[in-house]
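The complex appears here minus one protein chain, its other protein chains still in place.
Labels for the chains are A and B, by order of writing; each one numbers its residues from 1.
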């Protein structure tokens, strides 16, 4: 598809800007990276100079930038001194955990949100509708990290049903399917905490979009042909309401990723969000920049996926 | 075939209930086109929607009367039974064909929706192509795969008609089917409706504000004003000799070949709302031959006149044209 190729081509300058901006922002933040390299205690000036020269920190900022860009292009994201590991290894190790958490949260939010929104629209004005709207307004006003702590308090501390930290039993994690179940127990609370806000948002958007479509003329026409309410909902209303819902889901993926930084910290989830949190507190610049770049790429890809879905659903988009 | 008796429709507006259609009766026979003419607010579209018990607004409902279709009274049908009537026994087409087609679904499938909704899945595709051909659409197989935005307004209206007639209903309700179309396209659709009426022995209820359209397509005409039928007659007679002052005024305000600015006729005042319906004859505040004591007390009944037709005017027959006071 040429459209995809062209969109990817458009993403290149965007990502370039992101990398440059990240670099400049971090270079502009107070705090000298040398301090982290040599330690906080007063070091002899000669040693500081030597470290600076070794890492190219004595060069003007644009030279540093060019070198960084060159490295990024060849896939070298730098070396984390705090972790004594190349950044790419570090990130790849955490990537799976974060993807698992965010995608689960996204799936949960989308499926439940769309289902609740549809039900609320179908039985508009009923107790069900009021319930969904209640969930939607609370969900949207509760901060997710606070919800996470609340969930830990209720389900881990009071009820003791679910673990509160990590992503698997440290001692004697079971094998096979039992291991998978064990893992799910760890996943459930953070995914729920992370998804709730988006579930609320998606339910609200779905309800509003469905109600708008249901009052459209072509719905009346479908009913005049004898189509049942269920068939009207599924064949016409849901499809036509999908565009705004997909847009909201796609464009919020970035926020879910951002939210995962806090949730991973609250639940001790060994993912990228926690890595970001840690690297910020340790001023581990190469890691921070790499994560920011990765998030940007994800957002760009999510937007692209959203647009492709739009085209798949709506024949009017694209051929003009 | 279709016999509507004393039909009333009301719309709930807060606590109030507004009667937008009051005691409307008419019938449509097989192979006959009946026009329901009126201006906005006359209740003509609401009367049409009531026949399907399907309203654009959730606040509207049938408040009284009977709807007989081929010997069966549709009043009192369950929601499920009504659905069985829609599409199968009565088809409906609407004003703006672009908004009445789902933009995301190929038009062929929308025509097939009528068949599938009534469980006729077998041979649906072949039937769709046959219908599109009947609608005089070129290369039906190609058209069926297209989306509404890829078709012209006239073609879209033909698709809607095809969907409405997929199960060969005895009655087609057409609500302003050509208002949104260009004049030349309108002519094609009207010709098509006429041909379908004759070839399929189809009864057509045509809702329109355009007297010209009625004159060229209908056999019977009902003129509606403020929720009631004020005059009914065979088309030739009604155009030749309208009896009710409102019908006379409506015909007079049409632009003819001799209409020039300076001599244009219009009915003063405006249609009353359902909230402030005048007592007596609903037209009396605008009527040129209003007679105090006669016209403003008690709602006049629709009276059959000698020589055919019926009207609701108590001074019916006194003037050829009440607006010019010519006897």
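Following the convention adopted for this analysis, contacts are C-beta pairs under 8 Å (C-beta built on N, C-alpha and C of every residue); 3 or more make two chains touch, one makes a residue touch a chain.
Everything below uses one rule, namely that contacts and distances are computed from a predicted model.
Colleague: For the complex's missing chain, which UniProt name, "Phosphate transport system permease protein PstA", "Quinol oxidase subunit 1", "Glutamyl-tRNA(Gln) amidotransferase subunit A" or "ABC transporter ATP-binding protein"?
Modeller: Listed in its UniProt record, the absent chain's protein name reads "ABC transporter ATP-binding protein".
Colleague: Would you mind spotting which of B:250, B:281, B:295 or B:322 touches the chain that isn't drawn?
Modeller: Of the candidates B:250, B:281, B:295 or B:322, B:250 is in touch with the missing chain.
Colleague: Please identify which residue in B:82, B:239 or B:290 touches the non-displayed chain.
Modeller: B:239
Colleague: Touching the hidden chain in the full complex, which residues of subunit B are there? Just list them.
Modeller: Touch set of subunit B with respect to the missing chain: 39-41, 136, 153, 182-187, 190-192, 194-195, 198-199, 209-217, 235-236, 239, 249-251, 253-257, 259-262, 264-267, 270-271.
We adopt the following convention: only the chains that are shown with their structure count from here on.
Colleague: Which residues, counting only subunit B, touch subunit A once they are in their complex?
Modeller: 52, 54, 56, 83-88, 91-92, 94, 96, 99-105, 110, 113-114, 117-118, 147, 149-150, 160, 163-164, 166
Colleague: In the complex formed with subunit B, which residues of subunit A make contact?
Modeller: Those in contact with subunit B are residues 216-218, 220-228, 231, 235-236, 239-240, 313-316.
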